[in-house]
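Have a look at the structure that comes next, please.
Missing here: one protein chain of the complex. Every other protein chain is in place.
Every chain is named by a letter (A and B) in the order it is written, and numbering of its residues begins at 1.
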Amino acid sequence: MSSARRNGNDDRVFVRNGRRPYRRSYSVAEVRWGAVVLVFLALVFFWVAWKGGHPDPKLFTTGIDPLRPGSAAVRGPLGGSLAPAGWTEGAVSEYDTSNVYEKIDGREDYYRAYGFERLFFLTLTSDIDIAKTIDIELFDLSTAANALGAYAGERPGGITPEISSSGMAHVARNALFLTRGKYYARVIGSDESPQVLDALARLRTSLEGAIEGEPLPWAYALFSGRLGIDPGKVTFLLGNAFSFDFARYVYTATVDDDGGRLFVSAARDEDSALTLAARFNAGFLEYGKGEAVRDGVEWVRDRYIGRLAACTAAGPWVIGMKGAVDLERGAEELARLRSAVALLPGETHRLALEERRADESRRGARAEGVEDGEGNLFPGEGGETERGGTDER
Amino acid sequence: MSGDRKRVHSPAGRKDADTADAARHRFEERRAFLKRAGVAAVLAAGSTWPALAPPGWIFSLRDPDGKRGAPKEKTFRLPEGGFIVEKPATAADLGVARGTDIRAMIRSAVDGIGGIAHYIRKGDIVVVKPNVAFERPALLGATTNPEVLAELIRLVKEAGASEVRVADNPIETPENCFARSGIREAALAAGAKVYLPSPADFQVLNVPGAALIEKWPFFRRPFKDAAKVIGVAPVKDHNLCGASMTTKNWYGLLGGRRNQFHQKIDTIIADLALMLRPTFVLLDGTRVLFRSGPTGGSLSDVRPGRTVVAAVDSLAADAFGWEDLLRRDPGRLPRYFAETAKRGLGNPNWRETVIRETRIG
Partner (left out) sequence: MSDVGKMGRPSGLFRPNRDGTPWYARVLRITTTRIVAQTFFFTLFVFLLWVTWFSRMGGYPVSLFLEIDPLVGIATALSTHTVYRWLWRGLWVLVPTLVVGRVFCNWVCPYGTLHHFFAWVFNIRGNRNNIDKNRYRDAQQIKYIILAIFLVLALFGSLQIGLLDPISLLVRSMTTTIAPAADLALISLPGALADTGLRVPSLTFLSSSPGAAEQRVFAGAWFIGLTIIGLVGMNLVIPRFFCRVLCPLGALLGVLSRFSLWRIDRDITKCTDCDLCLKHCEGASDPQGALRKSECFVCFNCIDDCPEDALSFRASPLPATDRIRGSLRDGRATLFGKKVISRNAETVVRHVDLPRRRWLFSAMAGVLAYPFLRLSRAVNKRGYSEKAIRPPGTVEESEFLERCIKCDQCINVCPTNVLQPSLLAEAGLEGFWAPVMDFSVGFCQYNCVLCSEVCPTGAIRTITTDEKLGSGRFAGNGPIRVGTAFFNRGRCLPWAMETPCVVCEEVCPVSPKAIETYREQAVRSDGSKVILNKPYIRPELCIGCGICEHECPVMDDAAVYVTVAGETRSKERSLLLLQGEG
């Protein structure tokens, strides 16, 4: 009985021979389709394996990468190690327009006005005395003119910068300031000990080595090269120059001890230079009245500060003088500038326009509020406050 | 049976056959009864014996007062005298190395206390205990610097260790902590094995003389057959006990409900010093988490320390770290220093000890 049950079909624990087909004929077509399916399965397999090997890096990283501290990607223009012997670098942190306030809360508007792109920050600590530190703030200000402008704006009066072909630098007490290309570096030591000062000097060399330089803007060739003005006295005003909303991309150079300044700006062509010069004059006249005409240029005396200003077109350039004390002297300086400008090659004018256009298009893309003439973005005029324009503070 | 039926033809013969059949059937019935009775008796006896036989007799399951059935706690002890190797008489108590070349610093610091060859023998299995308590990138200083760990492992391997095991029971998720802190990668790259805690890895450790953890779950698996133990801990501020350095580092070997210990944090740290007497410790002062400890979380809570300290006496190393690296008042050492010193487990007066300090780079 029991053996009969074991043989029967009705009581099997597991199916035996469960796949024996009853069909009579077979078809090779099934094998072919099977092969197609197997190829498909293989594709799925490799696709999954490939996906597995290519994770989304964002998923597993945090803002701080633990494994590559200060690697090339983060160091940006800083390149390799900057630390002089006896000093050690901390981690490099990078900030952009969205978060720069975290690092330099309250000061960021100043750098924004000079085309702020990025800030790299790092601290060096002395190996011998860990109380001695040096902070490096390296600003990417998008153009060399901006970098020089920001630099000139923060330089205290009475300091003569050292000028190289691609930037300026000076050491003041425990700090080193330098520009190189579009970068502006502020390097602040914790004290004025010889150790720190020595490190600052060596940092200057390594920073200048690390960052690619570019030639100084054309205006330096004009003011320093042709007129012999100390390049440290040249300033770049990106927008809202003299608090005139129309006045942008203006270079100025201080020519006397009283703060009288020559200025120059490139207009598109001769006609627009005439128009722009007329706007300057109209602007000056709003705050003063005409006093005299020299060489066909009307000089206007400001009714508040009592200084003289004048502006005229010279070819495609707009030139002028602002803050002159003495009419004759001012007229003389302006004449010198006029003759120097007349000698500028056409190439320089093209370069100046190029520089301006590149900067404008960058700003246009970012839709920054610099050009809307709201007027309070420029504290950087070398400590001197210009009265006039729309500025009523 | 069907064969029998065929043979029968006459009624008389059939009657005889019927009688014989009936008799045989009764006999078979009786035999079946006896069989079943036998089975029943064996089953009855088989269940009565274990139920009633006194404890200690063979197959007895009897448990008159419930004590036999109470769960037994299996405990173990670490080796008598810990993993200590006596420091050579000529060596310093604290080997301090400052600089930036971590590899050279570690070697120099360990040389200061007698050199690695003195502490590690060929073929030793060495447990290295970093602090991986939190899931933080190493830059934030909440965990041991992976570079320090890696160089230490290399040093130990060069000294002939057959196996180096890196183990910790973090507060946050172990796997994430080991990965995010860079410890896993550093340890594996340096040729060590990483031991992540899993529920089966803990066993109750008996620490005779401990005030709070005389019997407490301990992360045992990495310590099986281990000959030497080295602690490598960062220098961290700690919200409750002041500072977390090499002595508090052993907390990461405990399991169970260890969060109660904060009620007597100083006592538990002294207990930890008793529980694990390491071969030596390395205080990783390459980064100092000087506030918001022990978790940190911001680069502004960290400053570079550029120091490593090797010591057999972890308390002296910690006291040095308190004053030199955390830059805190030596007169206000956390209480656990005194409590540990009272039990003779270290000397917090590091200025009394012999220090060998080197500068690298």
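We adopt the following convention: contacts are C-beta pairs under 8 Å (C-beta built on N, C-alpha and C of every residue); 3 or more make two chains touch, one makes a residue touch a chain.
All figures in this text were calculated on a predicted structure; none of them were measured in a lab.
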item	value
Per the touch definition above, residue among B:279, B:292 or B:340 touching the missing chain	B:292
Given B:64, B:81, B:199 or B:344, the one touching the chain that is not displayed	B:199
Options B:67, B:122 or B:257, residue touching the unrepresented chain	B:257
For chain B, the residues touching the chain missing from this view	134-136, 169, 171-176, 178-180, 196-200, 221, 238-240, 255, 257, 259-260, 262-265, 292, 294-298, 301
Touch list for chain A against the chain that is not drawn	8-15, 18-19, 21-28, 30-31, 33-34, 37-38, 41, 44-45, 48, 51-56, 58-59, 61-63, 98-99, 102
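Definition applied: only the chains that are shown with their structure count from here on.
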item	value
Chain centre separation (chain A, chain B; CA means) in Å	54
Residues of chain B that touch chain A when the two form their complex	98-100, 137-140, 146, 179-182, 185, 299, 303-306, 359, 361
Chain B-touching residues of chain A, taken from the complex the two chains share	60, 62, 64-67, 69, 85, 88, 90-91, 93, 125, 127-128, 130
